[in-house]
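Selected chains only, in their assembly positions.
Should a chain be cited, it is by its letter among A, B, C and D, assigned in written order, with residues numbered from 1 in that chain.
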Amino acid sequence: MATTLTSRQAAIDPTAQPAIELVDVHKWYGEFHVLRDINLSVQRGERIVVCGPSGSGKSTMIRCINRLEEHQKGRIIVDGTELTNDLKRIDEVRREVGMVFQHFNLFPHLTILENCTLAPIWVKKMPKREAEEVAMKYLTRVKIPEQANKFPGQLSGGQQQRVAIARSLCMSPKIMLFDEPTSALDPEMVKEVLDTMVSLADEGMTMICVTHEMGFARQVADRVIFMDYGQIVEMNTPDAFFKNPQHERTRLFLSQILH
Amino acid sequence: QATLNSVKQKGYLTCGSNTGLAGFGVPDAQGTWTGLDVEYCRAISAAIFDDPTKVRFIPLAAKDRFTALQSGEVDVLVRNSTATMSRDTQLGLDFPAINYFDGQGFMVRKKLGVSSAKELNGASICTQQGTTTELNLADYFRANNMKYEVVAFATSDETFKAYDSGRCDAFTTDASGLYSERLRASAPDDHIVLPEIISKEPLGPATRHGDDQWTDIVRWTHNAMLNAEELGVAKANVDQMKTSDNPEIKRLLGSEGKYGEAIGLTNDWAYRIIKHVGNYGESFERNVGEGSKLKIKRGQNALWTKNGLQYGIPIR
Amino acid sequence: MSTAIDTSRFVQHNQIEALPPPNLARGPIAWVRENLFSSPLNGLLTIFVFYLLYVIVPPIIDFLFINAVWTGTDRDACRAETAGHRIGACWAFVIDKINYFTYGSYTISERWRVNIFFLMLAVGVTWLLWLRAPRRDLGALYFFWLFPTFSYVLLTGGNMDLGGGFWVGFVVVSALFIGAFAAMAYLLKVSVKSGAAIGAGIIAVIGITLALMDFDFGLDHVPTSLWGGVLVTLLVATVGIVFSLPFGILLALGRRSKLPIVQLASVIFIEFVRGVPLITVLIMANTMLPLFLPAEMTVDRLARPLIGVAFFASAYMAEVVRGGLQAMPKGQYEGAMSLGLNYPQMMVFIILPQALRIVIPGIVNTFIGLFKDTSLVSIVGIFDLIRTIEASRIDPNWAAPTISYTGYAFAAFFYFVFCFGMSRYSLGVERRLAAGQNR
Amino acid sequence: MQTIVSQTSPPKKSVLYDPKVRGAFYQVLLVLTVGYLFYMAASNAVENLQRAKIASGFGFLNNTAGFDVSQTLITFSAAGSTYGDAFIVGLLNTLVVSAIGIVLATILGFTVGIARLSKNWMVAKVSMVYVEVLRNIPLLLQLLFWYIAVLGPLPQPRDSIGFGAGVFLNSRGLFMPRPLYASDAWVIGTALILGIVGTIVFRRWARKQQEQTGQQYPVGIITLALVVGLPFVSWLVLALVGTNPISFDMPQKGTFNLRGGMQILPEFVALLVGLVTYTAAFIAEVVRAGILAVSKGQTEAAGSLGLRPGQTLRLVVVPQAMRVIIPPLTSQYLNLTKNSSLAVAIGYPDLVQVFMGTVLNQTGQAIEVVVITMGVYLTISLVTSFVMNIYNRRVAIVER
């Protein structure tokens, strides 16, 4: 919360290889053209907020980035690896990219701790002891170490979402993707989760976040992207984006969302 | 291929037996089998191993028996099977001996007052499906221009049970079977076996076609038992008889000639059989004859010398 | 209490205490009126049902208990002429034959082995079904590997006598197999060591199983033709369960596979088996299996229906498991994938544990069906409980009018206890699962 | 919206990691394994058959059967009929017992299922006990029980129980007069057809009337009058005129048994009773679940619109419950049909007993017989589920 925009900008080195790069990406669901010519390059340490009306393809875009969906045209390069059909590479990419879902998708049959250690143990082949230490570290980070031995069903929505974030962090991803992480929560719980995300952002994690929490966008985003009809309609710094939207569509959208 | 070798190697003999036919092949509560048929198996075992107990019995339903033999699951089938030409030639079997000359008959309740099969016009008759019995029955009634209602069951147990509970007027199977099943009726004395025999049912052990040595062993086991009876050699006196001067007895008990070795056994093979099992007459009396519960007369199964059909082929 | 009918403004100042309901709603009389005679039609129905019960129940009680014969050594005890009174169930018959009903003709001196088998089965079932039992993963290992192997050794006597030649061959094949795994791992660029380890693991399991079966524990051989009764019934059911669960899961995964041929093969198998009666499958296994095998190979007569039952149960199990897989939300797959788990890891750690839990009631219901269906093996000549009863009831020693009914009543009781127990269990699990969802 | 595309090395494709390649590999493996198994089985079978000298091919269906069957719906005799005829006899017997069983099981099952939901405690509990007991005991055992329960108490033919009007009961079955139709029996048949056609026309007309005027007619009573009354009246008229259109072949006492008339075998009765009572327990559960699946809100909404309970049931609850009931009900019907094969245990000559039993044993042609028998059951199953799928698609409740 202390970082200002200017100091942030300095922290990102635009000459380095970008963390994520989408070049001319197109995607269809059957006949339906959901993503149209998406071009986006995210630098390491950059924080991007994506917003836009429902059905505009926001989720689809970030799901393409860790290949929960396949794109049909164009190139997606994550951390220097291009996403193709090659299974091995997908596993590698997914290891580097954490994803937090709207509906958390915790594993209900495992305790919180087991949720967090499963992937480190089986994917990163970490010894169990070590994995648990790491997990407890991140659970403490998200302020719920005392819940470690409960089951997801016993936690509130906000707590569950924080577990989901901790679970992703346990894989020490280079990039975090958030798909409307707060929209399934009661208003009072939204704050807990946003706080966690802000503190993550402060540590310089590369992140792309689909959200309509404009306060969050203002506070942490380096760039805000507005999508509609599967296209990136506008992309700008939060300041410029909110104060002076360029596109007609963006203005309309912002007017609705900001009352 | 060579059944004898595999039997020797296994150390025991597998015999397909009836699932339970009193007097012919039936297990007691401890699983020990007794009966005229299964004693053939014991005799073979005695001939090979000098021990009548190296036998494993596999109870077979009528419909499974030949497949079991063909597939090699059993080494010999000792299960009151009728020898017929088609079975001999088309099923790949051999019937080396006939150990019981039988024919199909009928059993009815005394109460009905029927004394001949010819009076069965319009009766309902219980029989076992998939047997020659079922076919003979149809032929007999057709030939005599009589009507009947057939009720067929898969196993002999079920068939007899149905008859016993009054489902049918008559029960038909081989005459030997009739006597044996009658023992199991809730009131055995209420039933009589009708005099007519409507078919020829030569029953005997069966082997796989093509293994001549094995078939020979089975055939000569039977003949040895017949000859022993004819010569008066019995379980009790076989040791005395060993010293007999009668050349036939000498050949039989192996003190003269090498007949045993010719069929892949030791020369005292027949001695072993008689020592452990006895001659045909003894076996018959013990299991089905007047001395047993079945009380079947020797009849056709008497030796040829006593006007019967059992004729031991000479060993020489 | 002042009425407020005409006031449009009203404030209740004194709290009205909760009162007990008026009397007519309580007490046995009210209960009877409400539940049995709430309307003329209902009254009539009640009377009709009472009449029905009057007709049915007393004779049954009379038969099963009051006129039943409990002691005796042969038919005389159970015949009205000799016993001198009306005869109900002849339990003396069941008591006399109970060992036969339990073990069949299993060698008497060896029956302790069967008892241990029963005990091991009980342990395994409890371990698996008791949801809060400790280390249920070990339970699965026990139930699906150790228990079947030990049971085999115990019941048959083991000592398969495979011979040295076999073991030499086995070692050679194993080495090749492990090598193949390592080579595959090398080609797939995953750790060669872990590839070889997996291969070695599989070989070890097979090897240990075979070694146990081969080893001479000094137990006498008891041929399967002697087995019978409850032993066989439970054996058939157990084999069906042990085999059908893993195979059913494979089939279910196959049916949901994206690979068209795998899917087609699974669908054909499942639909074929579900489309024909079990009895035809058993007859087929009995008469056709020997035909399809090489001439020198024979399959044990007891094993044939076991194979038939196992395949049959698998198809039904597959459909139950598929239901569970379909009920899994897509998010669980995506959550697992986004953590970088691969397909087998995802299935083993995330999807199957949950899917199987959801379908426990379905699985138990399949077991109930399977357990009842084991009775059909008697039709193809296997001495299961029903068959031993059928065989005993024509024992002339016990020929008496009520023997058959007694035998069937005993069998019905046996099956009912097991099936009803299982169905209550599955109902309990179902309730708990439903409650868990509301959490 | 400018993005810089930095240079990344072109991806090296590793074929082994391509899911398509892997998929193809697994499938080829599967095909090879299954193919090999089939090949082995087939070649072994050929060899074994040759060795056992068992004929192959379907020619045996034209051979003379040589045995008799107790219940035949077509004329069948040991002398003239073939194995093919035996197959048809068995198939028809299976179909007959299944068809009648399905009808009766449906009636009993719906009754018990609805009774389980009855407000009458007694009725509900008794139905529950019925369902639990019947469901948890193997059908085979129940059939064996019914068979001796049916056979046991029945008297020998000489002591047949007579019910008058030519109906007798003994251990050979139930005997009834067989109707013989005289030449003018067609009048009654025509009356019946007229009655049915009339009912259809009347129902159409009543519906139209209702749509136009709102007037409702007692459809049930008029249907009954037309379908039952019309044939009865025509029979009465003919009988009064003097020509007797229907006479009966009465069962007569013979030496052993009753002769003539119509005979229903005890095996048939036992099988039918067993199948019906057993399947009804399952149908009852299906029905109960179906009715419970219609939420209470539906009944309340209908009630608050002023629909009477009967109307609520007919117009709101049943149409919705049926959607839930029909699919599992169909599989119960299939189960009943498949379970009828247990006839083999009590000697009712169904398809499995006659064909997979006697014919298989007489001819030894196991493969052909098994293939045909299974084919029949499979066809029934597949056709039924095909029809069901169409039905389901048609009635599925439309969702967003």
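Here are a few things to note about the model shown:
Assume contacts are C-beta pairs under 8 Å (C-beta built on N, C-alpha and C of every residue); 3 or more make two chains touch, one makes a residue touch a chain.
Everything numeric here is computed off the predicted structure, so don't read it as measured data.
Copy numbers of the protein chains across the entire complex in this file follow the formula A x2, B x1, C x1, D x1, with one of each shown.
The definition used in the following text is that only the chains that are shown with their structure count from here on.
Comparing each chain's Cα centroid with the centroid of every protein Cα atom identifies chain C as the most central.
Taking the mean of C-alpha positions as each chain's centre, the chain lying farthest from the centre of subunit B is A.
Separating the CA-averaged centres of subunit A and subunit C is a span of 47 Å.
Our note on geometry: subunit A versus subunit B, Cα centroid distance of 85 Å, whole angstroms.
In subunit D, 14, 17, 48, 51, 148, 152, 344-345, 360, 366 are the positions where the chain touches two or more neighbouring chains simultaneously.
Among the residues of subunit A, those touching two or more other chains are numbered 87-88. Chain pairs that touch one another, listed by label: A-C, A-D, B-C, B-D, C-D.
Within the complex formed with subunit A, the subunit C residues making contact are 189, 329, 331-332, 334-342, 345, 349-350, 353-354, 357, 436, 439. Within the complex formed with subunit C, the subunit D residues making contact are 14, 16-17, 23, 26-27, 30-31, 34, 40-41, 44-45, 47-49, 51, 118-123, 126, 132-133, 135-141, 144-145, 148-149, 152, 338-339, 341-342, 344-345, 352, 356, 360, 366-367, 370, 373-374, 377-378, 380-382.
Of all residues in subunit B, those touching subunit D in their complex are 62-63, 66-67, 70-71, 89-92, 112, 119-124, 129-131, 134-135, 137-139, 142, 148-154, 158, 162, 165-167, 169.
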